[in-house]
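This part shows chain A:
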Amino acid sequence: MKRITVNEKWCLGCHLCEYYCAFANSGGEDMAKALKGITIQPRLRIEQAGCISFAVACRHCDTPLCVKSCITGSLSVRDGVVCVDREKCVGCYTCVMVCPYGAVMPSESGAIQKCELCTQRSPGIPACVSGCPNGAIVLENGG
Partner candidate 1 sequence: MEREGSIRIPAGCAIAGIISREGKRFSGDAIRRSMSMMHERSNGLGGGFAGYGIYPEYKDAYALHVFYDNIEAREACEKYLDSRFDIVNLSKIPVKKIRAITGEPLIWRYFVHPLPTRLADSQLDENEFTRRCVFRVNTSIEGAYVFSSGKNMGVFKAVGYPEDVAEFYQIGDYEGCCWTAHGRYPTNTPGWWGGAHPFSLLDMTVVHNGEISSYDANRRFIEMYGYTCTLKTDTEVITYILDYLVRKIGLDFTEASNVIAAPFWSTIASKDEREKQRLTYLRNMFASLLITGPFSILVGFNGGLMMLNDRLKLRSMVMGEKDDFVYFASEEAAIRAVEPAVENLYAPRGGEAVIVLTKGGASHAD
Partner candidate 2 sequence: MPIDFLYPKFEVVRNPQRCIACRVCERQCANEVHRFDPALNLMESDESKCVDCHRCVSLCPTRALKIVETDHAFRKNANWSGEIISEIYLQAKSGGVLLSSMGNPAGHPIYWDKLLINASQVTNPSIDPLREPIETKTFLGKKTHDIKRDKNGHLVTETSPQLEISMPVMFSAMSYGSISYNAHECLARAAAELGIYYNTGEGGLHEDFYRYGAHTIVQVASGRFGVHKDYLEAGAAIEIKMGQGAKPGIGGHLPGGKIVGDIAKTRMIPEGSDAISPAPHHDIYSIEDLRQLVYSLKEATGYRKPVIVKIAAVHNVAAIASGIARSGADIIAIDGFRGGTGAAPTRIRDHVGIPIELALASVDDRLREEGIRQDVSLVAGGSVRSSADIVKAIALGADAVYVATAPLLALGCHLCATCFTGKCNWGIATQEPELVKRLNPEIGFLRLVNLLTAWKHEISEMMGGMGINSIEALKGNRLMLRGVGLNEKELQILGVRHAGE
């Protein structure tokens, strides 16, 4: 099972993961062009208070409450990754109501958005993982 683990100990609170996430999901080819002048809507968020910071992204739970609670069937598990069919999602936010990590979030389109480990973009390492300068976000395989 693939999932991201977050090493709070190494999180610098630099927020680069959010920008790499937003860029990865923007479909653009140049970060500057893709993100210039906009307020980014990343699929993972840094929580920060004083010296403590950490990223929160979908945990791709073994028992994903969001998937089970989804009223439209637009959330599903594909190869261990909780994915959303944003065409189908009506933005009822039942998933927002049940996700214990607060990792499902509204998007501007009304449909929800969430981390899909960059599987929609290209297989491999999620942008937040490769973009983290300090190994605070790690992709785990198996387990």
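Throughout what follows, contacts are C-beta pairs under 8 Å (C-beta built on N, C-alpha and C of every residue); 3 or more make two chains touch, one makes a residue touch a chain; residues count from 1.
Picked so that all candidates are chains of the complex that A comes from, given by their letters.
As the structure is a computational prediction, the values presented were derived from the model and not from experiment.
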Of the listed candidates 1 or 2, the one touching chain A in this complex: 2
Candidate 2 partner contacts - residues on chain A that touch it in the complex: 7, 9-10, 12-16, 19-20, 23, 31-32, 35-37, 51, 131, 133-136
